[in-house]
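Below you will find the structure I want to go over with you.
The chains shown are only part of the set, and none of them has been moved.
Letters A and B mark the chains in the order given here, with residues in each chain numbered from 1 onward.
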């Protein structure tokens, strides 16, 4: 892709409109909303969105904006609403389902109808515990974006897993360079000395890419049981896994913002939150089997430390990549066959943004 | 008003050109310039302006820019020039009336006429001690902007009052949200627990709005004597006030940048200095009767502390308001009848900026 796909603010705006405001965006886990009123707040494509557990157990999402004078209702990152959501400016009060319950001084206004001013809804759906939101007024079904992934990962019973650790990274790079970095392991011997002891870097077996995701699995080297600081596995294998999945890690990038990494004994998720052309917030979370978590002596630091180190190696080279691509001297270079998924991602970006672009080169 | 009236840099520029560079802007008090040479510096609409007490006692204003190479003459916020104003670069020297007195090396230049290079003047006028400046080349009289206010407030003898305290606030909001917040008290029970013990929040009696200002008065609740931390009055009532004005506070917003709040025993002024769409500097000053100030045991902290707390409550909600209005999910909402002054202010903005705009809704 040309440099401007990474450095031009207009291109970034277009990506936010055409990708992040129209596709389903991964936004957290249902277990982070344990009871009615629990909420998380997410900022995406210029929107501030409240994701709330409703009293009926469903998960709803709303724009975090009062219908009266536009005040942001809630400044907290997460927390619990007690029965209703009240604007701190003039006390307009909404139910956990978004209905306007009270609007002081407005009831005397001729023609004012509370039913006309609920919180503006945002589409929200879940897949095996993963919450997705969609800012479009008429979103396609979430299933259409996930394709065959729900079937593929059903054995993992991901909805059972529970969060143990969350780390947020502020990275000086374009969000697409994070996806491209995730989609190939040619850099592993150079960048990741520890990871490279676990996998053979050419060992990926990728599934045919779909329009909205790509990925594959990499087997372990001899003696390696999972990805941890020493390659040892300190937790039981997740129930239901095939023999194959017990000896490999699955890596899937689900566009535009979800990196799903599944190990024999745990799940790591990374959600991608573009801030501007050259700044991206990344949220990594580690999820485990609750039966294991309940055991005396449960540990998870080996998995967190392994990936925290590996992630930081990736963020650093992605920042260095952004510096070069931002330079006057940059010209797009050739991909190898091992970088086919990057070429496919480039095609995805160009087809969605509809931007004129210099032709992309794929080695034949 | 649509979101872009608050968040679009082009709209902000237009407001600076059409409002702040063409209207009279409140810029301080004459008692802050006690003697010849005393000056204050003000930045408004991209201009840096020196306001100076001239030897003849008049107050003059000049662009703070040397006519030679454009150097900013003075970096200080306030101070005293001793007889003349000298550029620190090449020593061009100006009188306190702006005339160029000396220009080293230039007198030999054929055709150079010192009289052609005075400091560029800025229109300056005062109303009862309030200094106003106007960046326009042909400003209308200050009186046309003030309308009936000089007559209304003549009994206050505001020119007698003297500054006791100044607090500057840096607020992350659009300047118009500060005016709108000032112009209604529906939020008082929610935001201002202390103020709400002093006034009944529905008790405002507004005068009919003029084109360039709006305002009204609010009476005290029983037992309240003025706005202070405990509602007690610790200074004599200002001489000349009517019985009515002894039991209420007048609140006037004089567009574009002056909030004038008159209590039985003191005056608070707030001047508004927009920095960009989302950042505004606010300068609050408390002014008292000099006869009171001369008395042993004079105190004013009760009034300052009351308003400092109340002001900060207003600035915080105005920032939260700006966050919501800046969000993708914002849509303009309905006003109640109690928010008529906001609707009028919106009309003022739209008519002056001449910007196309979504229609504004006023409840009928």
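One rule holds in what follows: contacts are C-beta pairs under 8 Å (C-beta built on N, C-alpha and C of every residue); 3 or more make two chains touch, one makes a residue touch a chain.
This structure is a prediction, so every number in the text was calculated from the model and none was measured.
Whole-complex tally (this structure file, single sequence, 2 chains shown): 3 copies.
Rule of thumb we're sticking to: only the chains that are shown with their structure count from here on.
By the touch rule above, chain B contacts chain A in their complex via residues 3, 180, 186-187, 189-191, 317, 320-321, 323-334, 336-338, 363-364.
For chain A in complex with chain B, the residues that touch the partner chain are 21, 45-49, 63-73, 75, 88-91, 104-106, 108-112, 117, 120, 122, 135.
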